[in-house]
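Note that one protein chain is taken out, while the other chains of the complex remain in position.
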Amino acid sequence: MRLWVYVVRRVLLVIPVVIGVMTITFALVSSLPVSERLISYYGPNPKLPYTPTVPCNKLYPGEPGNCTNPIYTKGVDALGLNKPIPEQWAIYIGNSLTGNWGYVGNKTGVTGQVPIASGQPVVKVLGWFLPYTLELAALSLLLILIIAIPIGNLSAVNRNRPIDQAARVLSFSGFALPAFLLGSVLLMGFVLLIGGSNGHSPFCTGQTSYTDLYGSWPPVQCFPGGVYPSWLNQGQISSPTGFPTIDAAIHGNWWFALDTVIRMLLPAFVIAYGTVALLLRFVRNSMLEVLNLDFVRTARAKGLPEKSVVKKHAGRNSLNVTITVLGLTFAGFIAGFPIIEEVFGLYGVGRMIAFSVTLTPYDFGMIFGSTILFTLLVVAANIIVDVLYAFLDPRVRLG
Amino acid sequence: MVEEELPAQAIEKPVRRGRRPSPRWDQFRRTWYFFRRNTLAMIGLGILIFFVALFITSFIYPANSTELIPYEATNGAAPSPNPIFPQVCTYQPGEVPPAPNCYLTPTGLPSVIAPTVALSPATLGPLPFGSLTLNPTEPIFYNTFDGLIKGAQWSITISVGVVVSGAILGIFLGVVAGFYGGAVDEVIMRLTDIFLSIPGLLLVIIVLAVFAGSITSTWDRVFLVIGAFVVVWWPTYARIVRSQVLVVREQRYVEAAKASGARGGRILRKHIMPNSIYPVFVQMSLDVGTVPLLIAAIVFIGFHVFPILNFPEWGTITAFSVQGAVLYSFIEACQSSITNTCIFPWWQFFFPGLTLFLFAISVSFFADGLRDALDPRLRR
Partner (left out) sequence: MAAAAVREPAAPGETLPEESVAAATAPPEIRPEERDESALTHGDVILDIRELKTYFYTYDGVVLALDGVSFKLRRKETLGLAGETGCGKSVTAFSVLRLIPDPPGRIVSGKILFRGADLLWGLDKEARMKPIKRSVRVKVIHKFRRIKAASARMMAVRGHGISMIFQEPSQAMNPIFPVYDQIGETLLLHRGQTIIDQLLNATPDAPEVQPAIERLAEAVRARESTDRLKALATVVGEAAHLPSFGTQAFYSARNALSTSPDAVTADLRSSLRRLRLSGLQRSYLKNRRRQTEIIDDLREIYMREMREGQHHRLLEARARRRQFTLRWSHPQFGVPYVHRRADKPLKDELFWQTVALLEGVQIANPVQVARCYPFELSGGMIQRVMIAMALSSEPAVLIADEPTTALDVTIQAQILDLMRELKHRVGTSTLLITHDLAVLAEVADRICIMYAGNIVENAPVKSLFANPLHPYTRGLLASIPRVDQPDKRLESIPGSVPNLIKPPSGCRFHPRCPYAMPVCKESRPPMTDEGNGHQVACFLYHGPSVIE
C-alpha cells in the first residue's frame, strides 16, 4: 500500500477520537453552573448578580418582589443555554471543529497577566503563544532521543552490570522527582551559579541573573538602547512566523536567537529528564527482546563485531518500539508543559492554562480551548509516529 | 527387562513437611525469591514499610489534622559558623529559649533545626522547617515538619483511594470489554482512546476547575480530587486488564470450564478475573507514588486544590515552598541586603521534596521488582 494512502487512512481514524474529546469537554462545560458560564463569558458584573431572578428594586427602584434578570436572559440566549442538549452538542461540536472556541474573559487571570488578550478569540490568543510551546517541545524531543536511546542500548547490552544499575537509578529518580521541584531547584542553582550570591547578571547590566534564565523574553534593558526590536510586537509576539527563534534568525538577530535557545535549554532538560525516565525502561526492554531474536544470532555467527551487531541490526529494530512508546507517552509529555512553563516563566500555551486557573473566576474559554489544542497535538503526534513507523519498518509498508 | 524401578525423571525439590503443595503458594514463593534477589526492590519495600509506619504515626501525632497552625516568629541575631547544618536547639515549654533563633513549635515538641541567618520576615523567614505562602508581604509561617507528618494521612489516603477506585473501575470495564468482545469492546476501547488522548494533568485540572466552585468542604474536596484522578486513570487499568483477559480467554481451562457448563459470570469470577489482574498490581503500585506528585503540580500551577492555603498535605507544602515569587523575592532581598550573606534556606523545599521523592521512588522500586519477579521470561 502506498504511503500516502496509509497516512490518509490514519488521519480518518482520528476524527472520531477528536469528536469524542470535544464531547467530553462539552459535558464538562455543561456541568458548569450557568452563573459561572456567564461570568466567564461576560466578566463579573458589579451591579447585578447572574441569577435568574433578582429583587425588583435593583432594576426598578422601589418595586417589590422578584423580576426576571434581563442580563441573565440575554446571556442565556446568546450562549444558547436553553436549547435541548443534543442541539447544544451539535452547535458546540460545530464551533469547535471550525475553530470558534470562545473568547477570553475580560477580568480573569489570563487578562491579568496578558492584558492584550482581553476579549480576543481564544484561538487567536493561543496562536500567539503556541509557537513557543512547539519550539520547546522540539528541543525537548531532541534531548530525549539523544539521552534515552544510547543509554537504553548500553543498559540492555550490559545487563545488570553497573551501568545498567546506574541507568535504572536515573530512570527512577526522573520518575520520582516532581518536575516543578527539579526545575525550581535547577533554576535557583544556575541563577546563584551565574550571578553569585549578589545575583547580578553577567550578561545584562542592571539586571539580576534571574532574568537571564527566567521568562521568554529578555528585558528591555538588555536590548541596545533599551528598545525592543521592531519585529517584536507590543504583545511580544514576533513576526513573521511567530516562532521566536526562527524569526530572530530570519531577521539576522543572532544574539536574540541564541538567547531564546539558552532560555529554552534548561526547561527542555527538565522535561526531558522526566520523559527519559519513562522511556529508558522501554528502550532497554525492547533492546533486550531484540537481542534474543534469531537474526541477531545469525549476525553474530557471521562474524560481525559486537558493536556492529548491536548498532546496526539490533538498534534499528528496537527503534520501532521506542518510537511507538514515545507516541504513547506523548500525552504525559505534553501534560508537563504547563508546569515547566510556569516554573521558568515562559509564555507558552501551558502558561495560559496556569493563568486561567490561578485566580477565580477561572477562564473557562481558555482552559477548554487549550485542552482541546493539547489533545490535537497529542493526536497529531500519534499520527506522525504511525507514519514514521511505517517508514522505518518495511513490513508495514509492503506487507 | 529393566531392572530398576526408579523412574527416569526423578525430580527432587526440597518439599517442606506438612505443607500441602499448592501451586499458588509455590508461585508466591517463587515470586518472593526473585523479588528478594533484587536489591533495589528490597530497598523500596523497606522504605514503604517506613511510610506505612509514618501513616500510622500521623494519626496519633498531636497536631491539627486539617490545618497547619501558623505561629509567630522572632527575629534573630548573628549567623552561626556552620551555614549548612545549624545547631540543634531544644527547650521545654515554659523555659527561656537558649538562643535567639530558637523556635518552639505549636505542638510543644522541640524544633529540629534552628535557623542561622536572620532575614526579615518580609522575604523568607528561615524557620525550622518553615515555609511561606504566596504573598511575600504578609507571610504565614508554619512548621513543615508537622505538616509532613500529618500530611502522610492525607496524601497516602488520597493515593490509595485514587488507585483502588481507578483499579476497580478499570478492571470492571476491562474485563467486560475483553470477555464479551464485539461492540462492547469497540465502544470501551474508543472511550479509552479518547481519554488517553487528553493529557492527564489537564483533564484533572479541568474537572477540578469545573466542580470546585460548588464544593468547599475539605472531605468533599478530597472526594472530588479522587474522582478527578479516577476519571484520568481508569483507561490505563482497563487497557492492561483487557489485554490480559484476551490472553486468558484463550487458555484451555476456560474452554474446559465452558465445556463443563459454567456460565459467563462464573467463568469471569473464578477463572478470568484472578488470572488477569497480576499486571494491574504492578501498575497500581506504580501509580500510588505518582498521585502526590500530581497534586503538588496542580497546586504549583496555581489552582488551590484544598480549601485553605496551609493545608497539611505533602503536595501543597512542597508546591508553596518553591513558588516562583518566593524565589524571586529571595534574590531581590539578597541583592539589596547590605551584608551580602545570603544563605538560601534549602531546608524549606528539601524535606517536603525528599518526602515526595522517597515515596515515589520506593513505590516504583517495589513495582519494578514486582514486575520483574512476575515476568515469566525473566525468571531464569
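In this document, chain identifiers A and B correspond to the written order of the chains, with residue numbering beginning at 1 in each.
In this text, a residue touches a chain if its C-beta (ideal position, glycine included) is under 8 Å from a C-beta of that chain, and two chains touch if they have at least 3 such contacts.
Since the model is a prediction, treat every value here as computed from it, not as a measurement.
Across A:C56, A:A299, A:L328 or A:L376, the residue that sits in touch with the chain not pictured is A:A299. With the whole complex as reference, residues 158, 161, 292-295, 297-306, 313, 316-317, 392-395, 398-399 of chain A touch the missing chain.
Note that in this section only the chains that are shown with their structure count from here on.
With each centre defined as the average position of its C-alpha atoms, the distance from chain A to chain B rounds to 25 Å.
Residue ranges on chain A touching chain B, taken from their complex, read 16-17, 20-21, 24-25, 28-29, 31-33, 36, 109, 165, 168-169, 172-173, 175-181, 184-185, 187-188, 191-192, 195, 197-200, 208, 210, 214, 331-332, 334-336, 338-339, 342-343, 345, 353-355, 357-360, 362, 364, 367-368, 370-371, 374-375, 378-379, 382. Those residues of chain B that touch chain A in the complex are listed here as 40, 190-191, 193-203, 205-207, 209-211, 213-214, 289-290, 293, 296-297, 300-303, 318-319, 322, 324, 327-328, 331-332, 334-335, 340-342, 344, 349, 353, 356-361, 364-365, 368.
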